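Excerpt of the complex: some chains, original placement.
To keep things simple, chains are lettered A, B, C and D as they appear, and every chain counts its residues starting from 1.
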Amino acid sequence: MMSAILPDLGKYAMPVLASYGSGLILLIGLVCVSVWQGRKAKAALDAVESKDQSDA
Amino acid sequence: MKALLLRDLRLAFRAGGGFGLGLAFFLIVVMLVAFAVGPQAELLSRIAPGVLWIGALLACLLSLDRLLALDFEDGSLDLLATAPLPLEAALSVKALAHWITTGLPLVVVAPALGVLLNLPPQGFAWITIALLVGTPALSVIGTFGAAITVGIKRGGLLLSLLVLPLYVPTLIFGAEVARRGAQGMDVSTPLLMLAGITFGVLACMPFASAAVLRVNLR
Amino acid sequence: MTLTVTDLTIARGGLPVLAGLSFAVSKGQALILRGPNGAGKTTLLRTIAGLQEPIGGAISGAEDQIAYAAHADGLKAMLSVRENLEFWAEVFGQDGVDAAIKTFNLTELGDRLAGTLSAGQKRRLGLARLLVTGRPIWVLDEPTVSLDVASVALFADAVRGHLATGGMALIATHIDLGLEDAQVFDVGPFAATMDTPRGASDEAFL
Amino acid sequence: MSLWKYANPVKFLHLSERVLPTLWVLSIACVATGLVWGFFFTPDDFRQGSTVKIIYLHVPSALMAINAWFMMLLASLIWLVRRHHVSALAAKAAAPVGVVMTVIALVTGALWGQPMWGTWWAWDPRLTSFLILFLFYLGYMALWAAIEDPDSAADLTSVLCLVGSVFAVLSRYAVNFWNQGLHQGTSIPVATGERSVADVFFVPLVIAMIGFGLLFLALVFYRTGTEIRLRRTKALLAREART
C-alpha cells in the first residue's frame, strides 16, 4: 500500500525517511513555534495597548 | 514544598536561570575530548561510555554552585531556615529541582552525543539507563557539597574538590554499566550497585546536608 | 504569649559581644534596640531568630513565632514583585499578598521584576514580606535603610497595625521611627568585657 | 527617505505586514516543490543509491545555517554602528532559525554519513567547525536570554557574533584550507559554472535552496515583528509603572 505512494528507496529507506521525517518535523516545529510566539506577543501587546487607550 | 519546587523550576527557566546550559556544557565536553584525543573512531568508541559519564558528571557539578549559593547571598536561606519547613525537606526539594533541570535533560541527550563518539549501537540503551539511575545520586550528593561550601564566595572550585571524590563510586559503577552494555556483556551486578548507591544516598544525604547548612548559617 | 530573654550572652567571631541581657516583649509591644556600630545588635537579633546559638542564658517564646528581616531581603531578581511575595506567602501557608502590596505602596510595581527596583523600592518589598508570614514576632535589623521619609511612615504604620492585632516587634535601628509608645533598649551597657568569659570558642585560648 | 526609515519599529511592522503573506506563500511553495520533486521524481544515483535524496534537505539547510550567521553579523554591525533597534532585534530573531537549520544539516548529514562514509560522524575540519558554529548559536541565544537590559544584551551579543564569525567562515571554506576532510567539496561552484551534480538533481536542489532562503526571510521578518511587539509591550508597561 505504502509502496504505491513512496518511491522505492532500496536498502537506504531508513536514512532517507529519517532525514525527511526529522527535517520536516524540525521545520514545521519552527514555523509553529514562531507563529505561536507571534500570536502570544500580539495578544499581549493588544491587551496593553487597549488598556492604554481606556486610560487616556 | 510545592511552592519551593515551583519557584526553583521557574527561576531555572527564567533568563539567567541556566537551564539548558548544562546540556550545552555536556556537548562541549564531549567535543573537547574528541579534539584532544584526536579523531580516531576506534579509540573514541572505546572511551565513549567513560567520556559520556564524565561529561554528565561535570555538567552536574558546574550547576551545583547555583543550587544554594544564590539563595544564601540574597538572604533567602536565612529566611527559609526560619520558615515552617524542615530544612531537610527544603534541601531535598531543591535537589529534586536540580535533577529535573540538569540531570534529566542529560539523560535524554546522552544517546545523541554517543553518536558523536561512535558509541556502539547496543550501548545507547545502557548509557541512558545508567545515567537515569545514577544522576539522582549526583544531585543529592551535590546538594551536600553545596551546603558545605555555601558560605564561601565563589566556592565553585572547592565545591568540585569536595564533591568529586564522593562522585567516584557512582562514576565507577555507572561507567561500568555503560561500558559492559556497549560491549554486549552482562550489566546486572554494576547496575545493582549503582541503584544501591542511589537509594542509599537519597535516604541519608538530606540529613547531612541540612546539618552542615545549619552550621553555615550560624 | 511573651518573648522573654534572660541573662543572655552572645558571641560573634569567637568572642562574646554582649552579656547579661534580659528583657521581655509582650503582645502589642515594640522594643527598639539601640547601640553604636559594632555593639552586637545584628548578632542579638540573629540569635533570637534562632540562626545562631547563645553561649549563655535563655530565650523563651521565640520558637516558630518569628519573622526575621535583615539587610539582605531574600528577593529573587528574576521574579516579579508579586511572585516574590506569593512564594513566601505559600511557604508560610498564608495569603494576603494583595494586602501586603497595598500596605507598602507597591501596587504599581507589582509586575516589575524585583531586580529592576531602586534601593528603596527593594526594601519596601522586603518589608512587605513580613505581612505574608503571619508570624507574631517581627525581628527587624535596620529596616528603614534606604527608605525615604514617606516610606518610613508607611513602615511605622505597618508596625503599628501589627502591634494593634497583638503582634510584637523587635527592631534594631539608628534612626527615629516615630513609634511613640515603643520601649527603647540600649545594648551599649551590656557590652561584654574581658571578664565575662562564658564559653565563646576563642576563650579557651585566653 | 532612505532605507533606514524601516529601522523604525512601527514602520517595520507595517512593511512586514505587507510583504509577509507573499513571502510565506512563495517560500512554502518553493520548499514543498523542491522537496516533493526531489523525493518523488528524481532517480537514484548510481553510486549513492536513494541517499542522494537527502541532498535536498542537507545542502539548503547547511547553506542557510551559515548564511543566517552572516546575516546576524551584518545586523550586529548595523546595530553597533548606527544603533538601530530593529537590526539588533532582527539578529536576535534570526538565531533560532539558524540553529534549527544547523540541527537539520547536522542530523541529515549524520544520517547520510552512515551509509556513505560508514560512520555517523567524523572529526573532519568542515564538520568540526560547523559543530563549533552550532555552539556559538547556542551561546549567542543563551547570552540574549541571560541579560536583562536589552541594549547591553544587543551590544554583548554583537561582539560575540563578530567573534563567532570566524567559525562560520571556516565551516564554509575549511574545505579550501585543509583538503584532508571526508566531506564533499563544493558541488555547485557558481563562479566556474561547472557542476558536479547532474542536472536531474540540480534543478530541484536549486528550488529547494531558494525555498529555504525565502523561508528564512519569512521567518526572520515574522520573528522580528514578534520581538518588536514584545519590546513594545515591555516599554509600555515600564512607562505605566514609572508614571
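Throughout what follows, contacts are C-beta pairs under 8 Å (C-beta built on N, C-alpha and C of every residue); 3 or more make two chains touch, one makes a residue touch a chain.
Just so you know, these numbers come straight off a predicted model, no measurement behind them.
Participant: Write the complex's composition as a formula over the displayed labels, counting all copies in the file.
Facilitator: In the complete structure file, each chain type occurs as follows: A x1, B x2, C x2, D x1.
Here is the rule we go by: only the chains that are shown with their structure count from here on.
Participant: Starting from the mean Cα coordinates of chain A and chain B, work out the distance between those two points in Å.
Facilitator: One centre to the other, that is 33 Å.
Participant: Per the centroid of Cα atoms for each chain, what is the distance between chain C and chain D, given in Å?
Facilitator: 56
Participant: What residues in chain D touch two or more of the other chains?
Facilitator: Within chain D, the residues that touch at least two other chains are 148, 237, 240.
Participant: Can you list every residue of chain C that touches 2 or more other chains, as numbers and ranges?
Facilitator: None at all.
Participant: Would you mind writing out the residues of chain C in touch with chain D in their complex?
Facilitator: 108-109, 111-113, 115-116
Participant: Along chain D, where are the residues that touch chain B in the complex?
Facilitator: For chain D paired with chain B, touching residues are 110, 119-124, 128, 131-132, 135, 138-139, 142, 145-148.
Participant: Note which residues of chain D are touching chain C in the complex, please.
Facilitator: 148, 237-238, 240-241
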